[in-house]
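Structure provided below as structure tokens; questions to follow.
Complex shown without one protein chain; remaining protein chains in place.
After this line comes chain A, so read on.
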């Protein structure tokens, strides 16, 4: 059997951590090979070595049977290796074509020949069914389209070996399906694909074989068809994983959060995002808010947390009107918020984990006294969160937040917010981009908060998550409340219909 890529016994160390320890990965021609591992297991490091961004300390790389030394991305390009990065590397105010030809510009005299390049991009786009407009500006196109531009970038460079780094993390369910189709098209045209992911569902759907790594170590390579999801999950996490959480029945108590006909303007000009929205969240319950992305969930959460002003209506916490409270006053009233975008709203990326853990409470004792920060108290407090919530970082609380993997950043935020001991915890996409182990862990912490009598508002685009965790489910469509259903007597279909705006009973 021909292998197009062989990575043999790769080892790579970073200060304080062995990212890859004796890892072997072999990619056959024309297959989709999944690389599975938890957040921070070393998947991205391994692929960065293949792509020439890092150099391995030990080990060998062979491409098409020949030993190669990939010292930088240009060498990788010449070998036909292309990578779609998790965070797209696109210039926002360039056109699609300009982004694709950057670094490899076709010339006509002294000028860049944009016209013929655009034509070539269009041809490629049609050949692989990518449906990309070569002249659109990046800032005007959807995330899914931006990803297809990244794919085109590789195809334009004649890459035969394509690396996808967690490609579905930022996509909607529909876009994920399109991507799977595109990947199958690519295989049909003779490409080989390495798919970095921690989503078992997707591996089952498209991959042929799967290599699992855990904490930097090689666990094994398996055939996807003959391996169950549970087996792969166990290989990845190192123990048995529960896919659904145990949730004792519990009577909900007093109303904690009450929204009374709240209206909020959209982030886009002139549009109303949330209309006359009324809702109650009680102590000891998880209320899931389900809806298709962009139907006002973000704005509603921003209104409750105080990031956005409301146009009309009232917001109550424990019976107190907080509609005009500042953000700090709201936090002090008992609201905690796990934000949708952990890098934008959740963390100051250039601060240490320790500093990030006291962002909301640095001014309280014992973290500061008479205007001076108490470093020891902060470190001690952060240390506790890092241990309790299993945040893995090279230098512990002294690590800069930016250096952590996405999953560990998320765990740190979840830990910080739960540690605030709030009456109301607003969790927006709390498990976005996380592996099953972390998801299981965060879910159990949310349930634990519920069992302790806290109110939880869970906003998620993952229907599975909403159905699994919630006691009641509210469905939002175009900023309006479609209805509230009991999680016990509903199903995916009914909620799906309601998300599309069809009310309960309308279908009868």
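The criterion applied here is as follows: a contact is a pair of C-beta atoms (placed from the backbone, for glycine too) under 8 Å apart; a residue touches a chain by one contact, two chains touch by 3 or more; residues count from 1.
Just so we're on the same page, contacts and distances are computed from a predicted model.
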{"item": "Complex member absent from the view - protein name from UniProt, among \"NADH-quinone oxidoreductase subunit J\", \"2Fe-2S ferredoxin\", \"ABC transporter permease\" or \"Acetolactate synthase 2 small subunit\"", "value": "\"ABC transporter permease\""}
{"item": "Option from A:74, A:312, A:332 or A:395 whose C-beta touches the chain left out", "value": "A:74"}
{"item": "Selected residue (touches chain absent from view) among A:87, A:201 or A:364", "value": "A:87"}
{"item": "Per the touch definition above, residue among A:38, A:98, A:202 or A:417 touching the missing chain", "value": "A:98"}
{"item": "Touching residues on chain A - with respect to the absent chain", "value": "53, 73-74, 77, 83, 85, 87, 89-94, 98-99, 101-105, 107, 110-112, 153, 402-403"}
